[in-house]
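The complex is shown incomplete by one protein chain, all other protein chains being positioned as in the whole.
Chains: A, B and C, in written order; residue numbering restarts at 1 for each.
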Amino acid sequence: MSTLEQMYQQVIMDHAREAHGRGLIEITAAGTGESHQLNTTCGDEVTLRVGVDGDTVSAIAWEGQGCSISQASISVLSELLEGESLETADATVEAFRALMQAKGEHLDDETEDLLGDATAFVGVGKYPARIKCALLGWMAFRDALIQARGAQSAAVEGGQA
Amino acid sequence: MSTLEQMYQQVIMDHAREAHGRGLIEITAAGTGESHQLNTTCGDEVTLRVGVDGDTVSAIAWEGQGCSISQASISVLSELLEGESLETADATVEAFRALMQAKGEHLDDETEDLLGDATAFVGVGKYPARIKCALLGWMAFRDALIQARGAQSAAVEGGQA
Amino acid sequence: MLPDLRDDFPLLARTVRNGRSLVYLDSGATAQKPLVVLEAEDRFYREHNGAVARGAHILAEEATEAFESAREDVARLVGAPAEEIVWTPGATAALNLVANGMLQASLGAGGPAADRFRVGPGDRIVITEVEHHANLIPWQQLAARTGAELAWIPVDDAGVMVLDDLASVITGNTRVVAFTHASNVTGVVSDVATITARAREVGALTVLDGCQSVPHLPVNVADLGVDFLAFSGHKMLGPTGIGALWGRSDLLNALPPSQFGGSAITVVTMETTGFLDAPQRFEPGTQPVAQAVGMGAAARYLMGLGMDRVAEHEARIARILREGAAALPGVRLLGPVGGDGTAVLGLAAVVVEGVHAHDVGQVLDDRGITARVGHHCAQPFHRRLGLTGSTRASAHVYTTEDDAHAFIEALAGVREFFGVTV
Partner (left out) sequence: MLPDLRDDFPLLARTVRNGRSLVYLDSGATAQKPLVVLEAEDRFYREHNGAVARGAHILAEEATEAFESAREDVARLVGAPAEEIVWTPGATAALNLVANGMLQASLGAGGPAADRFRVGPGDRIVITEVEHHANLIPWQQLAARTGAELAWIPVDDAGVMVLDDLASVITGNTRVVAFTHASNVTGVVSDVATITARAREVGALTVLDGCQSVPHLPVNVADLGVDFLAFSGHKMLGPTGIGALWGRSDLLNALPPSQFGGSAITVVTMETTGFLDAPQRFEPGTQPVAQAVGMGAAARYLMGLGMDRVAEHEARIARILREGAAALPGVRLLGPVGGDGTAVLGLAAVVVEGVHAHDVGQVLDDRGITARVGHHCAQPFHRRLGLTGSTRASAHVYTTEDDAHAFIEALAGVREFFGVTV
């Protein structure tokens, strides 16, 4: 497999062509958050919404445009994390950042398990300029999740008061 | 003779110590001019007045402060050109500029005759940063002379009208 | 015709990704440097480094001489007198120098001599829709700070400036027209004469962005008829960290400085400052001396090749790149193909239908081809064409026909790699 094929693995190509979770639908949940991220080098952007119910990432919806790496990455993310616990979501985001910083080296088994299809992005880590592409959606997710949690807590406190 | 002694020849040292024409006295002449020149690198400055009567540089007076090269050069100039014809004055200014650009090489006999004591500045031409010092007064003289001539012509025309 | 110059450029010998030889096609962003430039800088530091115009010792003398003779070399390249060349940190800084000088004037600096640089409400500043951000944002911000109105010469669907209706853009109240000599996206050389003629009719200043012209075409400021010309060192085979502004003497001496410091002044008190004439008035602080020396060497290298021959060489590369790209199915070439009377630079920016520029670039990079992807600092222009980015191959004197063919060949395989068939 050439370095190029390592980067554009079949699973990435598939996600890029048929993205999961695309479409910026309204989300109803105990707490919701939305983040817009822009890669200023290339103009790629994503708007991503997250819904949180209790300890669960109950919904993810997004709209974006960009290269196959950025689009596939968001698609994989939304497939991977929708319905997961907040704890798993946090750990997965961290694992994905570690994968990007690993410069193409493989990670330990536990991390790989957490990442599932997202391990396919291992080849991207070799190209510093493309790491931003792969991370775009993940940064949006992290940001939106903080808001959603905040909104849920506020609602709970509001309810308590 | 070291290069330094070539630069600071006795005649220059003498002129620096006892400058000729120093003192910014009033000048009365058919045409007068005044110029102020500043060497921005070191703050040296000179104010020089010229009087013209007909074809003659009838008076030169100046005040200035600066290094021995700049002060001696003005002194030599005023000794050399006071009382000379305008034509000789012009030629001498040109000859002095040529001397400065000659990088320490000697000039032809005719030019040397014109320059008199001013040939002592031949050593300065080897130091580009000091050429400005030697030229300071000469630039002031050239500038003041243009004004003095203008003033004389204006006065003559005024008289004719 | 230019000889093969690759041996003059040490970087071109290096290999990339998996030992492939390098096909450098990003000269529009920054050019590689010939040995003579590297050596000139190195020799300066090893033998003559000293403070310029600030001392009387031997190193100060030698450094000043090197610095000023480099100015003469660069001046010669654009047909200008040396005292009309101002060293700047780059072309971006050169354009800002004019815009910020106009801001200073508009706030009262420079006295009556600076009147012609003043703008305010009721005045118009004109740029074009094809501009690089470096010749767009300074003017946009000048307008925002002074209350002047910003207007622009539009481009058509092919990305070419529309000059038919110039009088309605460059109106009587226009004070300055800033435009590029050649587009860094389409490569099209502007109709400088037409724009300048109209600007002159209304008494507007003209500022030309020569970033893409000076390194690639014969440029002579006397022929151009503009008032200012900005260009950078690193794109003309010189060092980074240096550029130049050419301006007419009378304008340079009247434009207020906007960067202040030592060596640019006559008499300074706590309350007031007198400024030297140009170019020194715009060169406060320790100058980019080694970089100027390097840019001077680059100018000499280019003049040694002959700018006519450089332009001819690049026109040949342009043909391969542009005709080649235009002929590929599913590939859109930005701007006209050229060669039919439309002068174009040796570059091609393309869009591969269905494939994002980043992905195109990655395929090229894998083959050792360094093209540039993105908006190339021309967001409004790309947006006007309905795009966010493109992939650009750009040439210089060392670019070979093989380099250009390699780009086209790699481009031809992109859609297949990504399985795009529509």
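Just so it is clear, a contact is a pair of C-beta atoms (placed from the backbone, for glycine too) under 8 Å apart; a residue touches a chain by one contact, two chains touch by 3 or more.
Everything numeric here is computed off the predicted structure, so don't read it as measured data.
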Missing chain: touched chains present in the view: A, B, C
Of C:M161, C:M236, C:A299 or C:V373, the residue in touch with the unshown chain: C:V373
Residue among B:T3, B:S85 or B:Q101 that touches the chain left out of view: B:T3
Hidden partner chain, residues of chain B it touches: 2-4, 7-8, 13, 17, 41-44, 65-70, 127, 130, 133
Residues from chain A at the interface with the omitted partner, ascending: 38, 40-41, 127-130
Chain not shown, touching residues in chain C: 10-11, 14, 16-17, 22, 24, 26, 29-30, 32-33, 38, 41-42, 45-51, 54-60, 89-93, 95-96, 99-100, 104, 107-109, 129, 132-134, 136-138, 140-141, 144-145, 150, 152, 232, 234-235, 239-242, 258-263, 265, 267-273, 284-291, 358, 361-362, 364-365, 369-374, 377, 379-380, 383
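Operating definition for what follows: only the chains that are shown with their structure count from here on.
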Inter-chain centre distance, chain A versus chain C - centres from mean C-alpha coordinates, in Å: 39
Chain B and chain C: spacing of chain centres that average the CA atoms, whole Å: 46
